[in-house]
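Structure below; questions to follow.
All protein chains of the complex are present and in place, except for one that has been dropped.
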Amino acid sequence: MEKRNARLTYSLIVIVSLLTVAPVIMLVIGSFSNNLHSFGNFTLKKYAAVYTDPMLIDILGDTAAFVLGSALFATVLAIFLAYLNNRTDIPFKFLFKIVSVMPMMIPHVLFAVSWALLLNPTNGILNMWLTRLFALPKAPFNIYTIPGMIVVEGLLDLPVAYLIISPAMGSFDATLEESSRVFKAGPLKTLFRITLPVLRPAIMASFILCVVRALASFAVPSVLGMPGRIYVLSTFIYRVVSMSLIADYGKAAAIGMSILVISISLIYVYRYYTRASDKFVTVSSRGFKPSVVELRKGRIPLFIIVLFISALLILLPVVVLFYTSLVPYVMVPGAKAFAAMSWDNWKTVIKDPISVRSLKNSLFLGIAGATVGSFLSVLVAYVIVKVKTKAAGVLESISFLSFSFPGIVIGIGFMWYFVRTPLYATIWALFFGYIATYLPYGIRPMTSAFIQIHGSLEESSLVCGASFTTTLRRIVLPLLVPGFVSAWILLATMFFRELSISVVLSRPGTETLAVQILRFSEDGQWGKLSALGLIMIFVSTAMVLAVNALGAYFKPGAVREKKRVGIKPKLKAAV
Amino acid sequence: MNMKKVLLILGVLLATATMLFSAGQADKAVETGPSKVSMYANITAIEPILERYKAESGVEVEYTRLSTARYVSTILTEVEAKKLVADVVQGPLPVLEILREYGVLSNYKAKAMEGYPDWAKKDGIHLFGIEYVGLIYNTDLVSAAEAPKSYMDLTDPKWKGHIVMPDPGAHATTITWLVGLRENVFKSDAEWYRFLEGLAKNEPMLVASFSPTANPLASGEKKIGVSMPKYIVTKAPAPLDYAKISPMLGSPRAIAITKDAPHRKDAEAFLEFWLGKSAASQLANDVGEYVLAPGVYPPIPGIAETEVIPIRELSDEEIQKWGTEFGKIFALK
Partner (left out) sequence: MEINIRGLKKYYQSEGKVIKALDGVDLTIEANKIFTLLGPSGCGKTTLLRCIVGLETPDEGEIRIGETIVWSKEKGLYVPPEKRELGMVFQTYAIWPHMNVFNNVAYPLQNMKLPKEEIADRVAKTLKFVQLEGFENRPSTRLSGGQQQRVALARALVAEPKVILFDEPLSNLDAKLREETRKELRVFLTELQITAVYVTHDRVEALALSDMIGVMNKGKIVELGTPRKIYFDADHRFVADFIGRSNLIPAKLLRQEKLHTIVETPIGEIACHKRTFEQDAELVLCLRPEFINTEKPSDEHTNRVTGIIRQMTFVGEVYEADVRIGDETVLVKLDPETTLVEGDELTLSMKPDHCLLVSR
């Protein structure tokens, strides 16, 4: 048993290292190299140059505020939505699935630009509307501020948080809560004293993942931060790179190293606080008891809040995109804009061979990449949760390696790495680059799901003569379905709109959607960009809905779903 | 333990994926004829020109877009790994000069350069246009009479809060442009500094590069900006025009053939086409580029009369020095 686990651990370490450690090593070499490409004489010059920048202190402060703020915002919102969806009788639950994954499908730059159009202090559509409505002396909101950035980044990271917290919330052993209710704690007190603390691993995982993501995020800091002259580490990297015609990515890598150190330490902190994860085993063979908290009077107000969030997340950006896709250039809505509307942008995009090819490529990368990535994640998550040796800790950290680098930097790392392999300039470079970089998106939901499967469920399968793979196939995977679906969706939607790596590794023939969108944006063709962006959102929504349906079909206990009605009276008595 | 089976399943999945992918690529394989030219370029929106070239000559030009920030590092990485497939490279002049230093470029001299100004002909590097920068304003909000008549007019307090421009503390082309103003427009350092400080006092909204200046100008979020006149063409019918100030400055756009070009002959033919009048006209008319081909101008009223001059290229040290300096001047805090 242990031998097998050790063998599995080490083979995974090798596989994951090939994916994630190699590009990072290239970056480390590059950051110490006295040359523009990765290999050259040793120098500390690059570190000296970036770490003595007088702006650095301010940047670090703003980075901390932005990163912690957005991670907190995303996690709290995710807990709120996941709780309402999984544990209460709030109406229209399907909304939650959509709300929570929607931002995954919108390219981040488009999302940020939409918000700039809505809330810029000069002529932001919402600002102008509010000013007129309440006769305000000046625009009430300014999106080009740290709070503005926090809200937008938080909304963008919400899916990550939700997809990690929701499965854990859904498979929570209700008796833990019921016993708290019996001991005179109200539903709210139970939530804060029992539910949330027991869900600590999932909540911490989500928070840390959001922190790491926000550290690496570029779209929001560049679109909303730079106009407000707020620099964070990722835009600082951009500054270092763009302050010269011959961009020195060694310097960028040197800054990236500190982000890497922060991320890796966070992961160790996370491991430390969840090391007793046995305590958190909440699904055993007796689990899957649904318990529903009745919201009573709170039902409608809470639903309205959710509706409002959905409107913010889905409706506004999509409507803004749809609007820009119809007008010839970005214009404030009005009679003039209405007169100029046409389907021209859509027609051009649908006929554009590169756009069509990029759609095909992204579909392939999204579906195949997410599938392979999810299976790899199952194995890695298994080792992280169930093996718990030092080597498993190493595996967990290295799986985060390329993920924790800012996109601009890691893309270059992959270029330096893949150029030495036959993968370079093929679609497989993107394929493996994606999996390597976004592996934590697969691993995180899977580990939270794994933590909740009692070890004896697998062990009994082994004793029953099932091989490791049979056990995985017949016991572990079916029980993991909710986690697997989350992971797949996170990976697929991420791959579908991936930009940072694609922009470096994509070549003629291997264009991806985001690269094509970037092209339109560089050409200033916002109409076409919005049209393609919407096509992208439609396709990935369809993809997510299909997988969700599949997941619901295979969900453990799904057979029983209909009979749940029979338990209801009992539950009422308990509440 | 049956890791083999797991790997087998993964292998099968990969194979399926490949099949899916190659099915998607089938049409592409048909497209790729026997002769093609690979072009790495930072200039945008040139696809129609390449399509026309294919229609006329049967040679497909494979266009790999590399942004300036990624240009040198990508090409040098590929050269080092002996995987550079580019036949033709197009980019800002200083970038191509670095590539020449690394011995990447051939010194092929195009015949089509006849009639181009002398300064456009450099050993193997052909300058064919200027990435010109100007003061662009929204015609719905600013009348031609109100538009600045000189660069210094931009320091007028009436523009306070209404300007957009790339971050002069970070964006190399903008840094070069500001230094270019000192060398070509302002008479003294004092006057130049007055301009810089006045501009900073007007609290311009700073963005990452030129391309994000266009939307705020078109939508009316900002009235005026340091931006590119070509947007007047590409964003039409957006209410944009440029302040007619002479001279306008810009960085030269350059093109060259690589030393080890895999399709040398086709590349030379393509370069001649690119520098020729018909391609240059298309570049000017469709993309709004300022080209050096004699007598060809973008369809912007008045541009033929405006003097557009190339800026001296700055060394990296200069860019960083001035970038830091401008960063201080434009710092809001």
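First chain written, first letter: the chains are A and B, and each begins at residue 1.
The rule is simple: contacts are C-beta pairs under 8 Å (C-beta built on N, C-alpha and C of every residue); 3 or more make two chains touch, one makes a residue touch a chain.
Remember, it's a predicted structure, so these values are computed and weren't measured experimentally.
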{"item": "Contacts of the hidden chain among displayed chains", "value": "A"}
{"item": "Identified contact with the non-displayed chain, of A:Ser11, A:Ser460 or A:Thr541", "value": "A:Ser460"}
{"item": "Hidden-chain contact residue, picked from the options A:Ser397, A:Thr470 or A:Thr541", "value": "A:Thr470"}
{"item": "In chain A, positions touching the absent partner", "value": "1-4, 283-289, 454, 456-457, 459-468, 470-471, 474-475, 478-479, 556-557, 559-560, 563"}
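FYI, only the chains that are shown with their structure count from here on.
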{"item": "Intercentroid distance (Cα basis), chain B paired with chain A, Å", "value": "33"}
{"item": "Chain A to chain B touching residues, read off their complex", "value": "4, 7-8, 11, 36-39, 55, 58, 113, 117, 120, 122-124, 144, 222-223, 226-227, 229, 235, 238-239, 241-249, 328-332, 340, 354, 357, 360-361, 363-364, 367-368, 371-372, 375-376, 379, 412, 415-416, 419-420, 424-425, 427, 431, 467-469, 472, 503-504, 507-509, 519, 521-526"}
{"item": "Partner chain A, residues of chain B touching it in the complex", "value": "1-3, 5-6, 9-10, 13-14, 16-17, 20-21, 24-25, 28, 38, 44-45, 47, 62-65, 67-74, 76-78, 80-81, 83, 85, 92, 94-95, 98, 161-162, 167, 169-172, 175, 205-209, 211-212, 214-216, 218-222, 231, 234-238, 313, 316, 319-320, 323, 327, 331-333"}
